[in-house]
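With one protein chain removed, the remaining protein chains of the complex are shown where they sit.
All chains are identified by letter, namely A, B and C, in their written order; residue positions are counted from 1 within each chain.
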Amino acid sequence: MTTTFTRRDFLKLAGAAGAVALGTRFVAAKNGRAAAPSLASRAAGQTAGNWIATACNMCGGQTGVLVRVDEGRVAKIEPNPDNPIGVANVSTDFWRWKNTDGAAMCPKGNAGPMALYDPDRVKTPLKRTNPEKGKGVDPGWAAISWDEALNTIAAKLRDLRDAGEAHKLVWFSEDHSFVDIQKDFTELYGTPNYHNHSNLCDVARKASFKLVVGDERPLGDFANARHILLFGWNPLSATKWSHLPRIFTRAIENGAKLVVVDPYLSQTAARAHEWIPLRPATDGALALALAHLLIKWNLYDQEFVNNWTTGFDDFAAFVADKTPEWAEQITDVPAATIRRMARDMANLRPAVVDVWSGPGQHSNAVQGGRAIAILNALLGNVDRPGGLINPERKGPARQKPHGPKIAQPRLDNLNLYPFGHGSGVYTEVLQSIVDGTAAYMPKIGMVIFQNLVLSVPGTDNVIEALKKLEFLVVVDTMLSETAEMADIVIPGTTYLERYDLTTNWVTWTSVSLRQPAVEPIFGQLPEYEFVVEVARRMGLKDADDKDFFTVGRISGQPVDSTQAWYEEYLSEQLLKGGPKISLDDLKALPGAVWIDPKGTRYEKFKDEVHLPDGAQTKTGYAIVKSADGKTILGFKDDRGAAHKPDGSALDVPADAKMDDKVQQIILDKDGKLWGYVDAKGILKGADGSEKGFRRDGKFLKGWSTPSRLIEFTSAQAAARKDRNGNAIDAQPVYTPRDWFPNADFPLYLINWKESSHTHSRTFNNPWLIELMGWNRLAINSVTAARLGLKDGDEIWVESPYGKAKALARVTQGIHPEVVGWQHGFGHWGLGHIAKGKGTADGSFNKTISDPISGMALHKEVCVKVYRV
Amino acid sequence: MTLKRTLYALAALALLFGVWGVLVRLTTGHENAAYGSYVVWGLWVAMYLFFVGISAGAFMFATFDYLFNIPLFKGTGRAALWGALVTLAAGLLSIWFDLGHMERIWEVYLFRNPFSVMAQMVWGYTLFGAIALVSLILVIQSEKSAWLKPLMIVGLFLSVFLSGGVGALIGVQAARPYWHIGLFPAQFPVFSLASGAGLMLVVVGLFGATDDARRPQQLWVLGLTTVVLQLVKIYFLWADFSQSLYGGIPMNVAAVNEVMFGTYWWAFWILQIGLGTIVPLVVLVQPKLAKHNGWAGWMGVLVLVGFAVARANIVFPALTVPELEALRTAFNDPRLGYSYFPSLMEWAVTLGIVGLANTP
Amino acid sequence: METSLARASLYNFLAAAFGDPPTPQMMEAWVKTVPGLRPAPLDEMSQAYTRLLVGPGADYAPPYASLYLNPSSNGKPQLWGAAAAAVEALYGEAGVEIAPGQPRVPDHLALELQFMQHLCAREADAEVRGDSAQAVEWRERQRAFLRDHLWPWLPQFVARLSNTQDEARAVYRALAAFMLAFVQSEVADHG
Partner (left out) sequence: MSNPATATVDRRTFLKSAGAAVAFVTALNTEPGRAVAAVDDRLAAPPSVEAKKGSDTLLRMQAELQRALQKKPGERRWVMVIDLRKCVGCSACTISCVAENKLPPGVVYRPVMEQEIGTYPNVTRTFLPKPCMQCDNPPCVPVCPVEATYKDENGVVVIDYDQCIGCRYCVTACPYAARTFDFGATYTRGTAEAEGVIVGQATADNYERAANFEYREAYARAGRDESPIGNVRKCHFCLHRLAEGMLPACTTTCIGRATFFGDANDTDSLVSELVASPNVMRLKEDLGTEPRVYYLT
C-alpha cells in the first residue's frame, strides 16, 4: 500500500493530519539557572539512573514504587504506575488505568525514606557480652567485624552439623523476600525446621478457601461487584497493597453496597453502607444463617450450584435449622438484620463475600471461614467478574536443591495439622521448647526479620523459648525485642537496599523486581548474601557433594561475588518460571515488572484439559500403586502385563495395590503413562495429581479440590483429625471458640491493624508515629460507664497470662462486650521513638494455634479492665 | 534601703538567670520553647502585652506632672517616664526574643504592610519610645523646655492609641471568638492606665523620696485611681465573660471555662481575682492603709501581678481551644498540643527581662 | 513554506499517534489521513496502545531509539546511553526542552517526531520572514537529525510493531507503515 505513495501524496495528506490537536511536547528552554525542581521531579534527573523502579516492602503488599535517588541518597518515593500492584486488581482495569499515573501509595510507602535513614538502625554485626538473657536485660553489645560474625556463625553451624544434629537448627523468616535462598540453605544444611511468617497472619483463611474453592488465596474482584460483604477485614485502612482501597471506592462509586461485619467500627466499616457489629469469632454462625436464608428463599444460583459444586444437598440439610434466630443468639446480630443482609446480597449481583484475619485468628477459624467462602458459591460467583477470583500464578520458579535426606520430624508437628501451611506453626515450636515437650531440643536459632517476641502470642513464653536456645542469630535492621535475645545480631537491609522478586497480589501474573535503589548504607551484606556467605564459609555442598553457593546457577562457572551469584540465582528463577526472561530483562522493562499479557481470565474452571497429541485412551487397565496407596508404580494392561510409567516392564511387588476401578488410562503416543481417570471421573496425572474431571466426554479443569468442584461438604476434611485428635466435620459447622469471657475476665480482647503501621516493625518510624502514636484501648461507652472509666483514663488490662497498663479510649464504635486496640505497640526495644509507646497486645495471650491450620490465635483472649 | 538592696540582689540574680536563658534562646532558637503551633504564643507575648501596657500607663502618669501640671504629682513625672521607658524596652525585648527570625526585625520598618496592626504597633511603639526617651532627656536637662509639652501631648495620644491598638492586635482575629468580642480592644487603655497606677504605687510607695510630704496624698490618689480602675476592670471582665457565656459560641465558652475552671484556675481565682483585684480593692479603699507607704507599694505589686496573669489569661485561653475539635488527635507531636506551661528557657528570659527592667 | 508546514503537520500527526493514547478525534484524523486504515473500537485501541507502545508484555515494541541502537556490555540493549544524550543536546541547541508530563527519555519516538515538526516549523517561520540563510540552517538540522537519529532505528521498530495480530493492532500497523513510508520519503528527499 505505502509503496505506491509518492512524496506528493504525503504532503497532500498533511491537510487531514493537521487537524489532530497538538499537545505540548516541548517547551522553550529557559536561560540561566533553572528553578529548583520538586523532589519528585522527573525533569530534575540529568541521568536515567535517578529514578529506580522497585517494589515497596513497608508492608507485605509489594506495591510498585519509583525511588528518586540524588547524589546517592534516596530523596523521594512515588507510586509506580507500571506495576499493577498499586494500580488495579484485574488486568482490564490495569490496561485502562495504567500509565495514567493511576498508581497510589499508602502512608507507610511514603514514609520509606525514614525506614532507610532510621537513626536507630544497626550498622555493624554485634556480639552479646552479657550471658544473661531476659526481657529488658542489657545484652552488652560489642561491635564485631563481619569476618568475626560470619566465621563464628559458620563455625557454630558446622559444628552442629558435624555432630549429626543439623536438625537442631531452627529458622524463622519473614515471608515476602528472599525466602527461597533460606529454604535452600536449610534443605542443604539438613534441618526440617524452616518456618516463615504466614502462620502469624492468614493461614486459617488459606485453609478455608483451599477446602472450598481449591485456592489458598482467591482475591475479590471488588471493582466489578455490586454487593460486597466483608467479615473481619479492614482493607481500606489495613491497606496491604495500595490499589486495594480504590477498588472499593470505585465499586461504591459504581453503586455497589458495602457491608462490613466486625466487632469494631474499622475505617472500612466507617465507609460501609452498613456496619454489623457482632461477638468475636461468631462470623461462621452468621454466614450459616445467611446460607440458610439464601437456600430457603431459593435465592441461590441454582445453575452454578448444580453444575459446579458438590455436596450441596447435605449442606442444605445441615443449614436447614441455622435460622436467623439461632444466629442472633450466638452473634448478637438481630435476626431482622440477617434477613435484610441475605436479601440484599441476593438481589444485588454480582455479590462477593470475603474474610480475612478478624475471624481468622480464633480457634474456630477454619470452619467459620468455610461457611463464609461457601456464600460465594451459593451466589454463583467464584472466578467470575465481580466475584471471588482464583488468580493465575506463574511467577519465578524455585529450583529445589538436592539436599540430604532428613530423618527427624519437624519441631512444629506440621503433619499433625491437617490443613496446615508450609510456613509451619510458630506457636508449637516455641511452646514445645518452653514445655520441654519438643521431639528434640533445638540448639541454634536463626531469625530473619521476625520480631517473634512481639508478634507471636504469649510474649513471656516466647522470651523463655528463645532463652533456651544455645545460640541465637537475629538479622534485622533494628535492635528489636527479639534481637535483644540474640547472641549475634547481623545488620539487615531495608527494601531500598536489596533485591527480591515479588509476585502477585493481583488476579493475573506479574513479577516485579525489588532492586537496590542505594547500596546498603553501611556496606552491610544483604540477607541473601549473608546466607550465601555463611554457606560458603561452612563449605556447604549438596547431597551429591557438589558446590551450590559458589557456582553460578546459569553459567555453571564459579562466581566470586555473592551479589553476582545471587543475581544469577534470581535470573534462573525468572528464566525457568513464568516470565522466561533474565534479571537484566526484568530491569529493563518499564517499572521493572513483568506482566503476563494474557491478563485476568475469568471462569478458568471451564477450561478444557487437553490430552497430548496422539494420546491413547485405554479401558480395562489398572493402576499399580505402592502398599500405602500413595505412589504410582505403573499400570497393568488388559492382558495382565504390568508396566512402569515409562512403558518398560514392571515387577509388581507382592504388597502392591491394584486399582482396577479406574475408568480410563491415558498413554501418550509413545505408550508412556500420561494419566488416568479414576473411579469418580477425576482426571489425574501420572503422579496422581488431579488435573480435571470428565464431563460430557470432555475434560474440564474445574477447581483444585479433590472433586474438582466447589465443595460445600468436604470429604477431605472429614477424613482427617485435627491437631488435638478430634474429628473434623464435613460441614462448615459453627463451634464456639475455646476461650469465652467469664466473671473474672468478662471482656473479649481483639486487635487490628491500620494504615499507619505494619505488624510490629514500623514503630520507630517518626512520620508514622506522628500519625498514630499510641494504641489506646477502645471501650464501648456503655461498658466504660459501667466500669467507671473515662476517655483517657489510665487503666490496667489483665488476663490470666499478663497484665499491663494502657490508656482508655471511650467510643461508640465497638461491641459492648469487646475491647480492642491496634496491634504492634508496646516496644521496649526497637529504637528510641518506638520505646515506651502503647501496650503490647501479645502479652495477654497463650502461645497457641488453631488446631486445623496452625494459625496463631492472636485474638482469642479475654481480659478484665479496671482503673489504675 | 534594705528593700532596694534586696531587690537589686534579686534583679541581679534574675538577670544572671536571664543571661542563661538568652544564651539558650540564641543558640538553640525556639527548640526549647514550650509553645507550639496551636498554642502558638506564650509567656513572651503575654509579657509584651503586660509591659507595653504598663509603659503606656506610666507615660499617662508622667503627663500628670508635665502636661497637666497637677501639683500633687509634681516631681513624680521623671520616675514615671523612666518607668515607661524601661517597661517599654522590656516589652519590646520580650517580643523580640519571640520572633522566629530576630535578625529580620528591620523588615517591619520597610512599610511593607501598613495595614497590619502588628506593623502599626511596631512603628507606634518605636515612635512612642523615642518620645519617652527625648522627654526624659529633656526633663533631665531642664524641665522648662518648650518641647516638653508638645511631646507630652503626642505621647499621651500614642499611649492611649497604642494600648488600644494592642487590644486590636488580637481583637481583630475573627478566628478566635474569645478575642473577637466587642469591647475587647476598648479595655486595653484602661488596663494600661491601671497598670500604670500600679507601677506608680510601687514607685511612690516603695521607692518614693522619704522627705516628700505629699507622699501619703499621692498614694491616696493613686490608690483611689486604682480602686476605680479595678472596678472598671471587673466590669470589663464581666462584660467579656457574660458575652462569651451567654453567646454560647462553643470555642468561646470553652475558652472562658478554661480560664475559670481549667488547668490554671488558681492563677485566675487566686492571683488575678483574689490577690490582683480584691485585696488591693479592699486595702486601698481604706485611707489609712492606702496612705501607708508599704501597704500601698505592695498593693501596687499585687496589682501588677494580677495584670500579668490577666494578660496571660487573655492570650492563652483563646489558643488552647482547638479551632476544629478533631485536631486534638489528628497528628501527634508535642508541638501540636493544646496545653501550655512556659519552659525553663522562657521563664529565664522573662525573669531576665524583669531583672533588667529593675536594675535601673 | 507550504512544504515545510505540511511536513511539520505530518510529523505532528505522527508524534501524536505514537505518543498519546488514542482519542476519537485522533481516530477520525487517522481514517482521513492514512489510506486503508479501518477504525477499531476506542476501548480496544486504548488497550492496544498500552500493550504495544507502553508495555510491558510480550507485544511491547519499545518506542525508544536506544533500545534498538545501543550495543551494551552484557548484550542487552539499554535505555539512554550516548545516543539519547546526544538527542537531548540537539533539543537544547534548537532551543527546546522536554515539557513536563512527556517521556523523560529523550529518544522516545514521539519526541523525535515532534522535534522534526519543530525543525520544519522553524524553517517555515524563517521562510516567512524571508531569512533564507536561516531556513537553510533549519533544513540542515532536519537532514542531520533524520540521518543520524530518527531513521536508523525506525525500520526495526516498525518491524517489531508489525509482528502482531488482531483488529485494534491493525490500526497501529497501518500507522507504522505510513510513518515508515513517509520518513523514508523524507530521507530520500533530503538526500
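The rule is short, and it goes like this: contacts are C-beta pairs under 8 Å (C-beta built on N, C-alpha and C of every residue); 3 or more make two chains touch, one makes a residue touch a chain.
Given the structure is predicted, the values throughout are model-derived calculations rather than measurements.
Visitor: For the full complex, which residue in A:Ala55, A:Ile85 or A:Cys106 touches the chain that was left out?
Guide: If we include the chain that is not displayed, A:Cys106 is the one touching it.
Visitor: Among A:Gln267, A:Ser480, A:Ser571 or A:Thr705, which residue is in touch with the absent chain?
Guide: Residue touching the absent chain, from the options given: A:Gln267.
Visitor: Identify the residues of chain B touching the omitted chain, counting contacts across the whole complex.
Guide: Its contact residues with the unshown chain are 27-31, 33, 36-38, 40-41, 98-101, 103-105, 107-108, 110, 112-113, 115-119, 122, 169-170, 172-176, 318-319, 322-327, 329-331, 333-336.
Visitor: Just the residue numbers, please: which parts of chain A touch the chain that's not shown?
Guide: The missing chain touches chain A at positions 7-8, 11-12, 14-15, 17-19, 21-24, 26-28, 35-43, 70, 73-79, 96-97, 100-102, 104-111, 113-114, 116-124, 126, 141, 143, 236-237, 239, 242-246, 249-250, 252-253, 265, 267-268, 270-271, 275, 277, 479, 522, 755-756, 766-768, 770-771, 780-782, 811-814, 816, 832-833.
In the analysis below, only the chains that are shown with their structure count from here on.
Visitor: Could you grab the centroid distance between chain A and chain B? Build each centroid from C-alpha atoms only and quote it in angstrom.
Guide: Distance between chain centres: 65 Å.
Visitor: For chain A, what residues touch not just one other chain but two or more?
Guide: none
Visitor: Hunt down the residues of chain C that sit against at least two other chains at once, touch-wise.
Guide: Touching at least two other chains: none.
Visitor: Tell me, which parts of chain C touch chain A in their complex?
Guide: 3, 5-7, 9-10, 12-17, 19-21, 25-26, 28-29, 32-36, 43, 46-47, 50-51, 54-60, 67, 74, 76-80, 91-92, 95-100, 102, 104-105, 110-111, 114-115, 118, 177-178, 180-182, 185, 188-189
Visitor: Give the list of chain A residues in touch with chain C in this complex.
Guide: Answer in residue numbers: 1-3, 5-7, 10-11, 13-30, 42-43, 45, 47-48, 51, 82, 92, 95-96, 98-99, 582, 584-585, 588-591, 593-597.
Visitor: Please name which positions on chain B make contact with chain A in the complex.
Guide: 331-333
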